[in-house]
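Please find one structure pasted underneath; my questions will follow.
A single protein chain has been omitted; all remaining protein chains appear in their positions.
Here is chain A:
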Amino acid sequence: MHCLWCDEEQVPEVVWTTVLAPRKEKVVCEACASQFSVLQGSQCPRCARPMEKAEICSDCIRWQEQSAALKRNVSVYEYNNWMKDVIAKWKYRGDYVLVGLFKDQIVSSFTHAFPSKEAFLVPIPLSEERLAERGFNQALAIAECLDLPIEQALSRINSEKQSKKTRADRMRSTNPFQVILPIKQPVILVDDIYTTGRTLQFAAEALVREGCPRVEAFTLVRG
């Protein structure tokens, strides 16, 4: 099996147990796997920002004053330089199959954080323009790793890239989401990166306004 990231061939070590039970082949080689940094230790219980003590961070206190639509965000990985390269190749270059790098970790982090299966997954949509450019929605690809029902309940109106904006710009922007399918049950929004939380808050506000009782978020990376 060749590593999904570096394409080096992995030669599994032969030990006594190999004789009895064939080993599960790993998608990623050990050298590459060690570069991913899974979020651990104390973090803000609302937005998963790494903290010294597990208390609500200053950003989330500000969020609570403005909008309380999004109850909580759970992220899988830390945003290190390695992750930047991986996301760039996956999302911007469009190497679709790289979602396989995260799949196992997505499933285990998700089941740990959301033990109940009573929710719909709503991936954050791309604008039509952006979708045509990339050919796939990375948020949907993440949601498809999980075995909860997926509803594409939102559509996105404007098309400016969040990653090209400053924090102040992001905070000032207007809600780009429209609910095309109201959901009356708990929802878990799915996206690739949580940076300021602006996008997810907008999506949550839109859903709550249309009668959704509880909105949480699951993101791959905590920026």
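Note that contacts are C-beta pairs under 8 Å (C-beta built on N, C-alpha and C of every residue); 3 or more make two chains touch, one makes a residue touch a chain; residues count from 1.
One rule holds for everything that comes next: contacts and distances are computed from a predicted model.
**Q** Not counting the visible chains, the remaining one has a UniProt entry; which protein name from "Competence protein ComF", "Response regulator", "Chemotaxis protein CheX" or "TRAP transporter large permease protein" does it give?
**A** "Competence protein ComF"
**Q** Can you say which of A:Leu131, A:Ile150 or A:Met171 touches the chain missing from this structure?
**A** Per the contact definition at the top, the residue touching the missing chain is A:Leu131.
**Q** Looking at the whole complex, which of A:Gly94, A:Pro149 or A:Pro182 touches the chain that is not displayed?
**A** Residue touching the chain left out of view: A:Gly94.
**Q** Please identify, in ascending order, the residues of chain A that touch the omitted chain?
**A** The list for chain A reads 2, 7, 89, 93-97, 131-132, 134-136.
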